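Note that this complex is displayed minus one protein chain, with the remaining chains in position.
Up next, subunit A:
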Amino acid sequence: MAQPFMKKDDDDEEADYSPFLGIEKGAVLQEARVFNDPQLDPRRCSQVITKLLYLLNQGETFTKTEATEVFFAVTKLFQSRDIGLRRMVYLMIKEISPSADEVIIVTSSLMKDMNSKTDMYRANAIRVLCRITDGTLLTQIERYLKQAIVDKNPVVASAALVSGIHLLQTNPEIVKRWSNEVQEAVQSRAALVQFHALAVLHQIRQNDRLAVSKLVTSLTRGSVRSPLAQCLLIRYTSQVIHESAGNSQTGERPFFDYLESCLRHKAEMVILEAARAITELNGVTSRELTPAITVLQLFLSSSKPVLRFAAVRTLNKVAMTHPMAVTNCNIDMESLISDQNRSIATLAITTLLKTGNESSVDRLMKQITNFMSDIADEFKIVVVEAIRSLCLKFPLKYRSLMNFLSNILREEGGFEYKKAIIDSIVILIRDIPEAKESGLLHLCEFIEDCEFTYLSTQILHFLGIEGPKTSDPSKYIRYIYNRVHLENATVRASAVSTLAKFGAMVESLKPRIFVLLRRCLFDSDDEVRDRATLYLNTLGCDDSEVETSASANEFLFGSLEVPLANLETSLKNYEPSDESFDINSVPKEIKSQPLAEKKAPGKKPTAGLAAPPSGPATTVDAYERLLSSIAEFSSFGKLFKSSAPVELTEAGTEYAVNVVKHIFDSHVLFQYNCTNTIPEVLLENVAVIVDSSDAEEFSEVASKPLRSLPYDSPGQTFVAFEKPDGVPAVGKFSNMLKFIVKEVDLPTGEAEEDGVEDEYQLEDLEVVAADYMLKVGVSNFRNAWESMGADFERVDEYGLGSRESLTEAMNAVIDLLGMQPCEGTEVVPSNSRSHSCLLSGVYIGNVKVLVRLSFGIDGQRDVAMKLAVRSEDESVSDAIHEIVASG
């Protein structure tokens, strides 16, 4: 028989030499017969087990019969007294994980080993037995396990404790009885025993907050020596801090001294754990952060990559919420840009981009340019995203950032990377008007040499929307028309559409566009020719003097009235028949998800190219279209603002309802988005009964109930109120969902004839001053402030009383006003005792408002605020002060 283990020629140096070369499951299973020999050869048996384990480890599987046979054969090996072989037997049994009736065969052998004098037998037998056992057997061996936990040999104690951790998942009530022994083990001098014991003890008590708190209190006084146990204790401590946060608003944070003392521990893993715990505390103050940042800064220059990575990763996270706290590390961080480990370098770059101030942007960009060429695409994407948010923070720096983006756009890169750059440029064009023309030109240059059809067509579409609105639309025509010559059919077709858009929107270009479109009539591709013909005819090429009619424009370039996703589903459900597809049957409801995305700042803007021209605008557009399609509300005039959805039910209840507040000049419309989460029920005649007795200025004028609300298919019902024209009336409304419930027979999905009327109490809803304010940013606040003039400036000072921090006070005011913070001023530098914040917005009646807030905080945490408002209307400036004064 081939005996690969015997091969020992040293000259056999070929790279893929393996003692397991040509190994085959069937043959090894045959070999396993040696386990049955009356005269056991331990060495031989060990080798066979190794081969079996090798097979399993390589992903080979045994059938049930094979596994059973191997298991029974292996149990014979308990006869041998060879320790090495016994060890392999343990491994094999764990690997096979026998079924309950098979376990009985080895139980007595393992129990014998559990009581052996040899520590190794005891430790391993405990681990094996606990792995394969079930509850009934456990009670039999419980006594031995309890003993083992306090065994003087740490290996045995650890084996029992770790088994306890696993058993807690399946048999918690048994493990809970070991509390006394475990508590004794926590005091063990052996590091790992202490660690394991602490883990068990905490899990036993985890549902009892008081007990956990007591545990932490007693242990933080210092009897824990093992670094791993110390890490565990830090985690428990921050959990206790987190849970107690609600109870004590003022004064010292409990256990903070302990966390701080861990920063001076001699084991680096403990220091890191403590530093991280501190940075993740709820509402951590800059004073609390300082010592943690200091140790992390030291780690940044460590020779160990793991340590550098851990530190820069933590600081990167801190920079998201407290950028000023991290600025001290910037010099160390800059030296990490050239770090061998690209993950570290990328984290350093993105941290620097977050903490950088306006003046350091140019220098930083220079460093990044060198760095970009030698990192992988996935890291580049991270950097591009960081640069995008930096640009939005410092709009004045758009020139150098836009240049950077266009430079990297020219370099080599994969699709995802290019797409990230294009998305960023599109977002910058959208949010920074000054960047529009240069950005569009960069995009034009890119499509001159773009290998990705998808990106080309997306950019052409975007050009068609934005290009005609620029000062000199004609300069884009050349780039677009070049596509018609040089590209594949898909790109050619979208170039034709883009040309037509220019023709339709820019009257002066029309004759020349027609010349170009006529040339496309001879294209080799159907779609391109068809589009050219369609556009030429609808835009009126025969009589170029005729103004393109609005209806043709709307037909060609207007957006669909229904959300694309809904149209797609409806089309999929449509079965070909005599009846043609009716687009009016497509639901117009918009899933509330995109809204949530829009409202979450800092999240990756997913819109990008996919939804040009702008994410927020499209949702408003969508609402506007939805509402104007409903006859009852079409007379309300122009929609001023739609709020983010406010949840009126708790998560996981039978009916999920949220509300969007639509504000009009003299009306307020509540759109209740309802979802029925019970499959067995169909709701009909769903309406919300609103009690507006606490909102005196409002009177209900209309409501639109929902005819039916099937399971998991959201629907809306509306209630409209009249209010004094142009007045920012506020008030509180209580809501009651009213409906008829019908039971649904699940297999057939048919609802019963008769229903029962029912009601469901929803949470209250408030219309507040912020609802009358649109968040609209300005790119250069100073210019805007100066040009607004001081005619209607109103300045006043307010005392805000005792506050947790400047940030907290500032955010409260921002939320109250519902305005857009500008130029990154919503971030309060650490340790500062005063701060200024710039806000901008548009108040109902389309009045631009700019606000300068200056805060100061004293030793008693009393916050004072100076509020300066400039607006286009005197009464609005006063109204802003009123909001703050009454808030």
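As a working rule, a residue touches a chain if its C-beta (ideal position, glycine included) is under 8 Å from a C-beta of that chain, and two chains touch if they have at least 3 such contacts; residues count from 1.
The criterion applied here is as follows: contacts and distances are computed from a predicted model.
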Chain not present in the shown complex, as UniProt names it (candidates "Coatomer subunit zeta", "Trafficking protein particle complex subunit", "Replication factor A protein 3" or "Centromere protein I"): "Coatomer subunit zeta"
Sole residue of A:Ala32, A:Val175, A:Leu219 or A:Leu232 that reaches the chain not shown, by the stated touch rule: A:Leu232
Full-complex contact with the absent chain, from A:Arg33, A:Arg225, A:Lys304 or A:Arg782: A:Lys304
Option touching the unshown chain, where A:Val34, A:Ile165, A:Ile465 or A:Ala864 are the choices: A:Ile165
For subunit A, residues in touch with the removed chain: 5-6, 8, 10, 15-20, 43, 46, 49-50, 53-54, 57-59, 81, 83-84, 86-88, 91, 94, 117-120, 127, 131, 155, 158-159, 162-163, 165-166, 192, 195-196, 199, 202-203, 206, 228, 231-232, 235-236, 239, 268-269, 272-273, 276, 303-307, 309-310, 313, 340-341, 343
